[in-house]
Each structure stands twice: as C-alpha cells, then as structure tokens.
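Right after this comes chain A.
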Amino acid sequence: MGILEVKNVSKNFGGLKALSDVNLNVRENTVHAIIGPNGAGKSTLLNCLVGKLIPDTGSVMFDGQSVLGRKPFEINQMGISRVFQTPEIFGDLTVMENMLIPIFARRDGAFRMHAIESIRNEAGVIEQAEKMLIDMNMIDKRHMHAASMSRGDKRRLEIGMCLSQEPRLLLLDEPTAGMARADTNNTIDLLKQIKAERDITIAIIEHDMHVVFSLADRITVLAQGTPLVEDEPQNIRGNPKVREAYLGETA
Partner candidate 1 sequence: MLGLDKKDTTLLIIVALLTLGAPFILNPFPADSAMAQFNAGYPDLMQRFVIFGIFAIGFNILFGLTGYLSFGHAAFLGVGSYSAVWIFKLFTYNVLPAVALSVVVAGLFSLLMGFVSLRRSGIYFSILTLAFAQMSFALAYSVLSNPRFNLTNGETGLQVYADDPQLFHSDRLPDLPHLFGLSMRATYRLDLGGWSFDFNAGYYLCAVVLMAVFYLAIRIFRSPFGMMLRAVKSNQQRMNYTGLNTRPYTLAAFVISGMYAGLAGGLMAAMDPLAGAERMQWTASGEVVLMTILGGTGTLIGPVLGAGFIKYFENIFSKINDNVLHGWFGFLPDGLEDAMVFLVHPFIGKGWHLTLGILFMLVVIFLPGGLVEGGQRLGRWIRRRRGGKDGEAQRKTEPAE
Partner candidate 2 sequence: MTKTTVTRRGVLKSGATAGAGLALPTIFTASSAAAYMNEPTGGTVTLGFNVPQTGPYADEGADELRAYELAVEHLNGGGDGGMMNTFSSKALQGNGILGKKVQFVTGDTQTKSDAARASAKSMIEKDGAIMITGGSSSGVAIAVQGLCQEAGVIFMAGLTHSNDTTGKDKKANGFRHFFNAYMSGAALAPVLAAQYGTDRKAYHLTADYTWGWTQEESIKAATEALGWQTVNTVKTPLAATDFSSYIAPVLNSGADVLILNHYGGNMVNSLTNAVQFGLRDKMVNGKHFEIVVPLYSRLMAKGAGENVKGILGSTNWHWSLQDDASKAFVKSFGTKYGFPPSQAAHTVYCQTLLYADACERAGTFNPCGVAQALEGFEFDGLGNGKTLYRAADHQCFKDVLVVRGKENPTSEFDLLEVVEVTPAGQVTYPPDHPMFSGGMLGTCNAGA
C-alpha cells in the first residue's frame, strides 16, 4: 500500500487532454520523482493532488482517504504540504512570522479566532519556529522582511515552513527551477538531510536530471498526459521509451 494512490485520473481542458488514465503509487517514506517533458501534464497532476483542480475521472487517495472535492486547506490539514515552483511565502511579513503561521495552522486547525492573545505569549510556538529556523540555518535572518531575501533563502524558508507542519507527504514543484548551480546543490543537500532525518514521504516534480537522480527512490515518467514507466532510477536511465519521450528519437 502506498501513502498516495492515484488511479485512472483523467483531466481535459476543453478539447485538450491534459491527463489520461494516470496511475501513480507513492510509497511511504520514499522520494518519488515525477519527470517528463514540457506539457507532459506534471503540473496538472500536482494540482489534482492538492485540490486546485478536480480530475474528470479517477480517484486520488491519501492514506486511505479520498482527497477529491476537498479544498487545498483541507488537504493540507490531512498532511500534504506543497512547495511551489516560485517560492510562495508571505513577502510582507518577517521571516519569523512566516515560520509561525504554519505552526499555528498545524496546532489550531484551519481557523481559530485567537484575536486577543498576544503572539509573545505563545512560547511553545515561538520555540518551535526558532528551532526550525535554526535547522534551516536562517535564524539570523528572523527579523528580515521575507520579500527582501534572495531566491535561495526564500526557497529554504518555504521548505522550512512546509516541514514545520510535520507533513506526511511533501510535494515539491521543481524546487530548483531558475537556481544557480550552487543554490541547486544546497537545496539537494537540504532535501537529502530532510530525507535522512525525518519520517517523511516526498514527491518531487523536476526537470533537472541531476536533482532527480541524486534524490529519487522511484521515478515516474509522464509523457503527453500518460505515465510511460514507473521504476527505480537506475532502470529509468537506459529506458528507450524515456529517451524517445525526451529526445523525440524514433524507436
């Protein structure tokens, strides 16, 4: 049994088939990469997992429960956190506040009217946030405005925010897109460290093969909205179907 099971999912936009009959099985405590050329349907699939889109057919089960028809915040509360291609953080807030919000969300649920209590009195939450900032190696930036940080720092902050919720499944949408080599390597190291230290399942969409092969336990290759193969990294490298899909070679 996988923690995330996608069965026969299809999604059409008007006449365009974005996904057809996709099956995917992400096993617990693994890193599962989804790769594929542009327009293969990777982002559509991801959006179907987090509630941004609803598939036309098929089912998406997380830990035995269907996520379909649930709103993004409900799916997050089930234990799925998402990291975006361009870091989505609270730019107008400080780094510390950015970190506090997911912890409050984890503790208090989707909504709580704690309008009178002062944040200063929430010692436990502050402690957790500080610990995560230390883990992310950005405790010295705690008073900075999040928007004024570098892209690498923003990415790290976003990952930290997601981790602070102790999700069971972390979804990463091209986490190194547009990054310099050094930043990419830092991110890979960070993810490796996370994988090593935590009980967490990671699903990652990625273009950069270097990233994929340094992290993934299993890989699904998507092309034209359908999964071509799902296998271990070493088997994917030589697979002719994958080469064809990526390079357009005829068989």
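One rule holds in what follows: a contact is a pair of C-beta atoms (placed from the backbone, for glycine too) under 8 Å apart; a residue touches a chain by one contact, two chains touch by 3 or more; residues count from 1.
The set was built so that all candidates are chains of the complex that A comes from, given by their letters.
Here the structure is a predicted model, which means the values were calculated and not measured.
Undergrad: Out of the listed chains 1 or 2, which is the one touching chain A within the complex?
TA: The touching one is 1.
Undergrad: Show me the residue ranges of chain A that touch candidate 1 in the complex, using the header's touch definition.
TA: Those residues of chain A that touch candidate 1 are 50, 71-74, 76-77, 81-82, 84, 88-93, 97, 100-102, 104-106, 108-122, 161, 165.
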